[in-house]
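What follows is one structure encoded as structure tokens, with my remarks underneath.
Just one protein chain is left out here, and the rest sit where they should.
Presenting subunit A:
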Amino acid sequence: MSDTSSPSSSEDFERWGGAAAWSAGTELTPMQTLLWRAERHPVQSSTTTVVIDLDRIPDWKRFVAATEWGTGLVRRLRQRVVEPVVPTAAPTWADDPTFDLAYHLRRERVASREEMLAAAAQVALRPFDRSRPLWEAVLFEGLPDGAAYVLKIHHALADPLGTVQLLSMLQSGRRAHTARKPVGEDQVAPAAADPVDLAVGGLRTDVATLPGAARATARALGLAATRPQAVLASTLRYGASVRRLLTQTAAPSPELSPRTGKQWSFLTFDTALDPIRTVARQGGGTLDDAAVALVLGGLRRYHLRRDSPVGEIPVGVRVSLDRADDLGNRFAQAIISGPLSIDDPVDRVAAVRGEVLSLHTERALEVLDAAAPLMNRMPSFVGASALRTAAAPDAFVLTLPGPPRKRFMAGAEVRGMYVLGPLPGAALTACLVTCGDTACIGVNVDASAVADLAELEECLAEEIAAFGG
């Protein structure tokens, strides 16, 4: 009965324990707050969608029970965002007293995978009810080979990395049911879950920190008075860096416009991970760099086929602020000039690597993080327009670590995990998730920006094959 190839259930327990401790803070971070308040759905959407291929249809009752258990374990899944009446404080998480699992989880029947992906895109395009917990899941049945689980989750609840982590944590290493699973401790609801209390509390904190802030300002002014040259020079250098980050990227490609951001179309690909890692190594880059090079290669083919000579396009990448090679804890979003003129994948990886590492000389790399707390004190349209004016790339590319081994959801094996990210101004967003030894690539395309979607899909598939060979 028990699956001998799967890891022991003690590993499951450890992971589930980690899931229970996930998302401990009660307040939204400044960046989350900015995304939350500035959201203009779907163009400025902060929604991530995950599609999970399952090898069979799980038993619905067991599936509901498992979800019930999961939301009990990870309390955040039963909480909603409470805003103060005036933005003097960050929004906070509070238990939703009316939480109803049936609202968040349902099942639907589809006849094919294409139909499922189209339905998933429609789910993703529907705005959230912002007064409820910020997730929604559909189990699609009726597919020729198994089923698909589609989870839509808001960035304030979890960013794409967090979403994949969370899902990986909640899955089981065994096909069989685990009878005695850890359950979440009953957390005490945050004290100030009332919008007025929150605002007053925020004001009180502001007043309390006022002397400190005044002292800091005085210190800064004193420094400026005693060492004006140093302060001026450092300000100018910071400004120069901001300007470089905002302006010195490639011009957007005419082949990837006009973008409305209102027609999402999901594409999925999977391929062996090892050949991609090999190309990455040969080019001296990371898997992240290889993923960017891969998407650029697909777009290169697309541009060539459409006789559109474009040398480089702006690509949004995620840069670790801690170390270059690994997944650190702090990230910045930045835009590089992605080369479309390089044919050789290895050379393209090397070029991307150079571009990404060059960002580390920019002192303003954290500019959006730095500006977020300030912008959160302003009306939400200020933050929204700030996010919009931050130049939008043609494509976002992201790599995420998925489960390293075989995993199960309510007795069904996870065959692939695809992340379809939002399109804040971009023509496409591509996510590479590592699932065991497979690379699962999900691409969300703004269908209004791409003239020939089938052609683009073919070009991406060809480039993936080129990396594999």
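One rule holds in what follows: a contact is a pair of C-beta atoms (placed from the backbone, for glycine too) under 8 Å apart; a residue touches a chain by one contact, two chains touch by 3 or more; residues count from 1.
To be clear about the criterion, contacts and distances are computed from a predicted model.
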Select, from "Fe-S oxidoreductase", "HAD-IB family hydrolase", "Peptide ABC transporter permease" or "Cytochrome bo(3) ubiquinol oxidase subunit 3", the UniProt-recorded name of the complex's unshown chain.
"HAD-IB family hydrolase"
Among A:Arg56, A:Arg109 or A:Arg243, exactly one should touch the missing chain; which is it?
A:Arg243
Pick out which of A:Leu134, A:Leu151, A:Ala351 or A:Val414 touches the chain that's been left out of the picture.
A:Ala351
From A:Asp12, A:Asp53, A:Glu255 or A:Glu362, residue that would touch the chain that is not displayed:
A:Glu362
Which subunit A residues would touch the chain omitted from the figure, given the whole complex?
236-237, 239-244, 247-248, 284, 321-324, 337, 339, 342, 347, 350-351, 353-355, 357-358, 360-363
